[in-house]
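The structure follows.
Of the protein chains in this complex, one is absent; all others appear in place.
Chain naming follows the written order as A and B, and within any one chain the residues start at number 1.
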Amino acid sequence: MKKIGLFMIMLLTILTLAACNIDRIGEDEDADLGKTQLYIGNFDGGYGDEWLEKVKVRFEEKYKDVSFEEGKKGVQVIIRNSKNFVGVTLQNEIQGLQQDVFFTESVYYYDFVNQGLLLDISDVVEQPLNYEFIDGVENTETETLSIEDKMRQGHIDFLKTPDEAYYGLPFYEANYALIYDVDLFEDELLYFAKDGLGNSFGFITDLEMERSPGPDGDPETIYDNGLPATYEDFFKLADYMVRKNIVPITWAGNVQNYVSSLLTSFWTDFEGREQMMLNYTFDGTAENIVTGFNGDTPVVEAKEITTENGYLTYGNQLGRYHALSFLEQLLANPSYYNSSLVFSPAQTHRDAQDSFLSGKYLSNNDTIGMLIDGTWWQNESGNVFDALEQAYGSDASKENRRFAVMPIPKVDENHLGEYTVYEANFSMAFVNANIDEWKQPLAKAFMQFVHTNESLVEFTKTTNTFRPFEYEMEQNDIDELTPWGQSLYHLHENASYVTPYAYNEVYLKNISTYANELDIWNALVNGDSIYNIPSTAMFNDDVTAKAYFDGLQRFWNKTYWEDRI
Amino acid sequence: MIKNIFKKNSKYSLLTIVIMIILIGYTVSLIYPLLWGFITSFKGTLDYISNPIGLPQKLAFENYMTAYQYFYLTVENGANTEYIYIEEMIMNSLLYSVGGAFFATFTAAITAYATARFKYAFSKVVYWIVIVTMILPIVGNLPSEIQVTKALGLYDSIFGLFVLKANFLGLYYLVFYAMFKAIPKDYEDAAKIDGASNFQIFFRIMLPMAKKIFFTIMLIQFITFWNDYQTPLLYLPTKPTLAVGLFNYSTSTINAISSTPVKLAGALMVFIPIFIVFIFTQKRLMGGMQMGGLKE
Partner (left out) sequence: MEGNYIDRLKTKFKREKTKNLLFYIVILAFPISQFLVFYVGVNFNSILLAFRGYDIDQGKFYWNGLDNFVKVFNDFQDMALFEIAFKNSIIAFMFGLLFGILFGLLFSYYIYKKLFGHKLFKVVLFIPSIVSSIVMVTIFMQFVESGIPNIIEQIFNIRIMGLLANSDLTFTTILFYNVWIGFGVSTLLYVGAMNSINISIIESAQIDGVNTIQEFRHIIMPLIWPTFTQFVVVSVGAIFMNQLSLYAFYGQGAEVRLYSFGYFLYKEVIVAANVDLPYLATIGIILTFITVPITLVIKWALQKYGPSTE
């Protein structure tokens, strides 16, 4: 025993000595007393801070000769990353924080605004980008558009307050998606062939063969050609993959709400932007309200939606039923996924990414075709890309391996059309209202700087994701993106986006429910049990799609709604 | 040993052999996962994915470096976000565990001494309070306890936890009580003749006699407090201990520490020191636990 003890002491000593040289996470760079500090708070999540570090360098360079305080010249941008810079935690603490500008998520915007926590940045949003906030500085920016010109209408409608002021801007554009391995699809010829071509299963037999038009039904949009257009196609693809010993899909076992969020993406894509927005605006005609079933076929009616009956879209919208049906069919076939991983509480989102990325190279591991994750996933999986590159060469690197978003398949051939994306996570950028008045122009200049075309393009090239603004990327910029980033470019350019926000009392009072990936799927199933994770309900408790959908209607009812309006 | 089993009048019987088999099974079931965890903590990402149960192809010491680097918590303290690193957590743990163990043990000791050596009616009351509270379950008084702690200004204070934990209820009071009760009165009488005060008698004669039991109980309490993450999680929001840090670490979704080998490295990093303490004090620790057997 004592020998074991001595061995442990030795091990501990070695590890302690080795730890002496380790850089600590989170320690701010030392403040340069000869400069003015601008403090940035960045949510420590999937987007990292590399993009901010690049902005810092250029911003500091731009204002290096400007004096903001007596006796000082230039600005020093100090970035702090914290998991606490998020949502309600940030809301409770922001007044006491040192940070001037924040990039964060899970923000209930009007809660912040109504408590006076955010600085009015209307001038930042509405002035052209070549407007200079700092006196005495000649702005060399050539962009004449304003930030508002580049925003989505959904964001403008929500973020512009009734008294016509802006207090925040959207931070990142993210959604939950099906991510597929393009290299694998090409190696194994997993694309649908154009009608009349292909093998007996309907798939291409070589890469030159013409492919089917994909979910949008348009052969001109190449990025989705050959991908499953309908649910039926998707499961044909899954069966075909199983025949080839490929596990079609995987996800994180301990984050089942990724699957729930994917269902929300399915729901959104089915309904389309206008119909989906009824879930937030409660103002319009819902075309797809399920009022009953004729056997297995939902009976659908149009209903006027107001704040009094907003529960109807949550409980009865057809898109939800279709999404649940898709999931039911997916889970019904155990060969579509590895159940020991996708329902394991020990499998994290990183484990799922690791399995997805490494299956191709490791002979005793599953080759996996698709991953359910957020569109920021590649930023999170840097470590395993590095390990794969080290072990298998540059073809295995993040820059060279090809992944893409699989547009959500449509419920059937009658519904082919554009891809509608549900924008997730309620991300936001804003300025702390407690900032000193003399520093406000500097913070505004920074906010403006981050939204120039150059900065937006740099963000995308660094993170391989997009911000929800219109911005121009040259072909060489696009070529610098990883294949995944290029796939997101197609999405950014071609898809219709649902911004799940609205300015009305009912929405604002209940925003925490609409923003919650779990609560949005609350259903009363098996008597009075509240379920909010469809995947585990179906897998563990054999709840059918119809039963879950019925449960949605039982939960989202008039009584429940009346308590909330 | 096999021969002994079959000897006549051997202490081995069917019952004891069955128990032995179960114990061997239990030992394997405990040691194997611990060993597996230890081995896995030295695997690289790909190594683990391709070979979850074998030996590492290459020792990935960097897992421990990563675990050490990311073993931190952030707390919002007024104007600042404070980063609490492992060294500070260790200090908080040491303070909480040593101080808490000392005050808890000392309180039990002095209460037991007073009630065992001084035959006031109140001594019997205290004794029966201990017995009754041991069998009387109180469920769900945590909300009230938090309220009272906050009202007394003891919340978010390690000293406050000392006060919270320094009670005489429980088994250890009975152990001290039995010990002090058994000491002959002659020691006291002799000391009084020499002019010693009650305080002197307690601190210079009685407590030293209870030294072995005192330190054993303190050691047991120390380990309990060291491993306790739930109390500091509730009561020390800005002064996390190592156990709280480990809880946060093990549930963290930070990418660098989300893989299994690195998670295990963090867990074992915390386990190794206490295991070392155990190896060198196991006789005292386990011997001390054994004395707690109760008689009617």
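By our rule, contacts are C-beta pairs under 8 Å (C-beta built on N, C-alpha and C of every residue); 3 or more make two chains touch, one makes a residue touch a chain.
Remember, it's a predicted structure, so these values are computed and weren't measured experimentally.
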Among B:Leu46, B:Ala101 or B:Leu246, the residue in touch with the chain that has been omitted: B:Leu246
Absent-chain contact - pick from B:Met65, B:Met91 or B:Ile223: B:Ile223
Listed residues B:Leu34, B:Leu59 or B:Met209, member touching the removed chain: B:Leu34
Residue numbers in subunit B that touch the chain omitted from display: 1, 11-13, 15-16, 19-20, 22-24, 26-27, 29-31, 33-34, 36-37, 40, 52-53, 107, 110-111, 113-115, 118, 120, 122, 126, 129, 133-148, 152, 163-164, 166-169, 197-199, 202, 223, 226-227, 229-230, 233-234, 243, 246-247, 250-251, 260, 263-264, 267-268, 270-271, 274-275, 277-278, 282, 285-286, 289-296
Subunit A residues that touch the omitted chain in the full complex: 1, 253, 338-341, 343-347, 526-530, 536, 539-541
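Basically, only the chains that are shown with their structure count from here on.
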Centroid distance [mean C-alpha coordinates] between subunit B and subunit A, Å: 43
Of all residues in subunit A, those that touch subunit B in their complex: 1-2, 4-5, 8-9, 11-12, 15, 18-19, 22-27, 44, 80, 82-85, 89, 93, 96-98, 346, 348-351, 354-355, 358, 361-362, 364-365, 380-384, 387-388, 391
Subunit B residues touching subunit A - in the complex, by the definition given at the top: 44-46, 49-50, 61, 64-65, 68-70, 72, 74, 76, 78-81, 83, 85, 253-256, 258-260, 269, 272-273, 275-276, 279-280, 282
